[in-house]
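A single protein chain has been removed from this complex, and every other one stays in its place.
This part shows chain A:
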């Protein structure tokens, strides 16, 4: 009997989940946020259905405020793997020019991400959406099932979740309901990095340490990625050797000072860290249990 490593077990579990979703749902989609978890999820999807491409499109719910390197990477990736990429931006948000600076992180997230996602799911009629969330990221994500059911209004009820005993998933859903599926639920950040290293998965260069222009805001290092970032009077961005543990909208994503510019160095850094990667996300610190509230309203 061959024994599997823990990464092989996680990989097998994720592939089984993906195949289950494709077998049981009508119109699945994979949400692609261009981060490292999305990269791993996409790699697993390609493995699950190889040699054919995965039988679902990728969808990026864009806010217009992602890092430039993320957009370049997304377009390169979609072109290279030959999958359909749907990019959805909330047109109401564009019309009102919603942004993290004038509207604040909470409203920006609500309109551009949560509402944008709900619009896109309704527009294309997707009944299942894969997401790269992991349980170790944040406490509200820790209690969410692998198959997370949403009402027709995309709301999540954390007190009404289905049991998933012995990894048997009940995929039956009522009319109008949809499922958010998290094949990476049981992975940790370290697992993700080890898997990226072992499988040689391409990721956005922002994860590697490099000199980047940053300003300090409330103790968080924010990268000045383009000219839209308003500077305080007299403020001059400093070049510091930083990298990102998590990637989102650049004005809302904190960098960490690091010398890790290779995958082994990142893994070594991961082994020593005792904080969550989401610590760098400004939106997670809006209020107590803010992530759970956002998730109940439809945030991924």
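Keep this in mind: a contact is a pair of C-beta atoms (placed from the backbone, for glycine too) under 8 Å apart; a residue touches a chain by one contact, two chains touch by 3 or more; residues count from 1.
Throughout what follows, contacts and distances are computed from a predicted model.
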Which of "Beta-ketoacyl-[acyl-carrier-protein] synthase III", "NADH-quinone oxidoreductase subunit K", "Helix-turn-helix domain-containing protein" or "Heme exporter protein C" matches, in UniProt, the chain that is not displayed: "Helix-turn-helix domain-containing protein"
Which of A:76, A:122, A:164 or A:177 contacts the chain that the document leaves out: A:76
Residue among A:38, A:63, A:209 or A:246 touching the omitted chain: A:209
Option from A:102, A:170 or A:262 whose C-beta touches the chain left out: A:262
Selected residue (touches chain absent from view) among A:151, A:199 or A:296: A:199
Hidden partner interface residues of chain A, rising order: 43, 46-47, 50-51, 69, 72-73, 76-77, 80-81, 197-200, 202-205, 208-213, 215-216, 224, 231, 234-241, 257, 259, 261-264
